[in-house]
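Note that one protein chain of the assembly has been removed; the remaining protein chains are unaltered in position.
Order of writing sets the chain letters: A and B. Residues in each chain are counted from 1.
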Amino acid sequence: MTDLGQLLLAGLSVGGVYALVAMGFAAIYAVSGVLNLTQGEFAALAGLVAISASGNGFPLPLAALLGIVTVVVLALAIQRLIIAPVRRMTTLLSIILTLGVSTALKATMLLIWGPEGRGLDPLPGNDFTAAGVAVRSQYLWILGVSVVVAVAVSWFYERTLAGKALRACAEQPVAARLAGISVARASLVSFGIAGLLGGIAGVLASPVYFSAWDSGLALGLKGFVAATLGGLTSIRGAFMGGLVLGVVESLVAGYIDTGLRDAVAFVVLIVVLVARPDGVLRRQVAARV
Amino acid sequence: MAGIRALGAAAAVAALLVATAGCAEKDTGGGTDESGPIAVGAILDITGAGASLGVPERKTLELLTKKLNDAGGINGRKLELTVEDNQSTEDGAAKAMNQMVSKKVDLVIGASRTGTSLAMRAIAETNELPMLSMAANVKVVDGAKWVFKTAQNDSAVLANVVDYAKSKGWKTIGLARDSSAFGEGVAETLNSLGKADGISVVATEKFAPDATEFTAQMVNLRNAKADANLIWGIPPAAALAQKTYKQLGITAPVMQSHGIGNQVFLDTAGPAADGLIAPVGRLVVADQLPANDPQKSVLTTFVNNYKAAYNETPSTFAGHAWDAFQLAVDAFKAVGTDKQKVRDHLEQVKGFVGITGVFTMTPQDHSGLGKEALVLVTVSGSKWQLAPA
Partner (left out) sequence: MARGREWIGFAVFAVLLTAFPLVAPESIVDIGVYALIYGIAALGLSLLMGLAGQVNLGQAAFFAIGAYTQGMLVTRYGVALPVAAVAAVAFAMLAALLVGLPLLRLRGHYLALATLGLGIIVTVAATESDYLGATSGIYGIAKPEFGGRRYDSAAEFFWLLAPVMFLAVLFARNVVAGRIGRALGAINDSEVAAECLGADTFRLRLQVFVLSAGYGGLAGVAYVHWIGVVNPNAANFPLSVEFLLMAVLGGLGSVWGAVIGAVAVEFLDEGLRDVIPRLIPHASGEVQLIGFGVALTAVVLFVPGGLYDLWRRAVTRLRRRSATPAAPSGSTVDTTDETPVLSRPDRPAPGTTLLSVEGLVRHFGGVTALDGVSFDVRAGEIFGLIGPNGAGKTTCFNIVSGVLAPSGGSVRLRGTRIDGRKPHVSARARATRTFQNLQIFGSTTVRGNVAVGRHLRGRAGLLRAALVLPARAEERAIARSVDEILALVGIADAADRPAADLSFGRQRLVEIARALALEPDLLLLDEPMAGLSGGERADLARLLRRLRAGGMAIVLVEHDVEAVLALADRVAVLDDGVLIALGRPDEVRHDPAVVAAYLGLDEDDEVDETADDPVVRAAVRELDGG
């Protein structure tokens, strides 16, 4: 029983990180249909910047903030310089574009920080054991923050006028523009939100899961899988998808075979996509004949 | 838009020019004759999964080359070192090896790890080029004529583990090993070495070299309730595994492999490292060795030189590179650069005092090190200590 508890806790913790990254995917996709594959790199970069800042004497909260801000600025820059200028953006095109950007970004992180992974200092708190399960305080931080963030972001997208306006842009961009919503600005805001989410994920994950130049790849892909589980346009769905994925990974690693851990996400992805083929994305555009 | 297209086209052409310019420089050949500089190629895992090995190896080779050339070289000939990064990939290693061959180097040092070394081995054998690898797995040199290695074989390391287990009366061992070539065959070797004393592996867990999550593996080890557990990997994975081990409150004694013999491990594992036992090269405890240890002076000199140049203590991986370099230099000094002669000389090395151990090669054993090359150490207060017997 303690094993199950231990594995569940570990799964929820890593799932919380996945959830934050997944929400970043959904945040952008729900507004512009763009699939931003640099989402994972946002997390890695935020972690690395925070580590450098911390190493240079900045107190931890400030270092973390610096990491997050850097990533938000980067996200806005990517939207402005690379996504916005493309006239006819399709999701497929956005995948290839952001793939290029993420590759360049990864290699730049390699150039600046070198190949080793490092960890940020953990957030304050004591580890303890409850019911035989060793609980690291960092796990609780991750879970707690991700829940709070999920609630905040989904409230924004679903309850506020601004959020609804953002979502309208993806459904009917022309109608949205006619209603006075600036689609360009909506896309920019969504990228900013995604950057924020990715940055928080990176800073939270770094003490436990380490940041390295290439840690963004796995994180981004798994975050995407989690977002897909939740329907890609739903913030709440992405959050739940992240937790579910983390837990399933942990249980598979624990009870079946640790080597299969990384394959879980992709097997899940393929199964979900095949079992619910066109239904995952409701926004099907049938040809008008 | 047309302007941008023209710009794109110009950029593409420029890129191609850069590319060809870069390639044109490749043809500076080394000499095969007995005059002119001695060309040594080094193919190391500098980036990628093997970075923690390749980086210190490169530093060592560059340091030693400089010292050698400053002191006049070998019989008046300078040594020209060309370092290539194989990016920890097999085809990177093969590519680099092919290029070394066409550059006509006299000898190749590399690679840092088993997989990459294997990719280079076939090319070394076909082209009859002496190669000194720093990889752990004996597969690299098994049956080879031109390839030698300076890192201890797994069997030598595991023999120490078995001896220690025997001395403590342990019968069951739980194993968490790196899933790469570094960890391959460990369980089998342990079982075969321990059979005579009734020591066996009761649980085997695997982790990816870049893993950061070890809960599942450690939970399973905890359940296996072995007398002792062995974590077999290199940092950061080995260190993070160590931390998780302690965090889960597993009380059984924990051992590690020789792959942790570096400061990175201590830094990453922190206080969780205290109390572990590992067989490592004498390098990390050079200052604690008795004065009559044959390696002591070589070790101390190396540590001092490395510290002076790089402001950090050298790891055991740096030591493997030192051994490869000095073995090569020793051969060059004795027989010149004729490849066949160099190879034959290497094969007959006896009692060569190196960093990793004292080497004695034979035609059947191109590794040259036995279990005596290692000592058992523990960590106390985040510092290496010779383990109490």
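Simple rule for what comes next: a residue touches a chain if its C-beta (ideal position, glycine included) is under 8 Å from a C-beta of that chain, and two chains touch if they have at least 3 such contacts.
Not measured: the values here are computed from a predicted model.
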{"item": "Contact partner of the left-out chain, one of A:Leu12, A:Ala176 or A:Leu221", "value": "A:Leu221"}
{"item": "Hidden-chain contact residue, picked from the options A:Gly47, A:Pro115 or A:Gly242", "value": "A:Pro115"}
{"item": "Selected from A:Val101, A:Val149, A:Val189 or A:Leu245 as touching the chain missing from the view", "value": "A:Val101"}
{"item": "Footprint left on chain A by the chain that the document does not show", "value": "35, 82, 85-86, 90-93, 95-97, 99-108, 110-111, 115, 217, 221, 224-225, 228, 257, 259-260, 262-263, 265-267, 269-270, 273-274, 277-278, 280-281, 287-289"}
{"item": "Interface with the undisplayed chain - residues on chain B", "value": "4-5, 7-9, 11-12, 15-16, 18-23, 25-27, 46-48, 85, 87, 89-91, 94-95, 98-99, 102-103, 114-115, 118-119, 121-123, 126, 139, 179-181, 184"}
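Going forward, only the chains that are shown with their structure count from here on.
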{"item": "CA centroid of chain A to CA centroid of chain B, Å", "value": "37"}
{"item": "Chain B to chain A touching residues, read off their complex", "value": "46-48, 51-52, 55, 179, 205-208, 210, 212-213, 215-217, 219-220, 222-223, 236, 240, 247-249, 264, 268"}
{"item": "Of all residues in chain A, those that touch chain B in their complex", "value": "3, 6-7, 9-10, 14, 110, 114-117, 119, 127, 129, 134, 136, 208-210, 212, 214, 250, 253-254, 258-259, 261-262"}
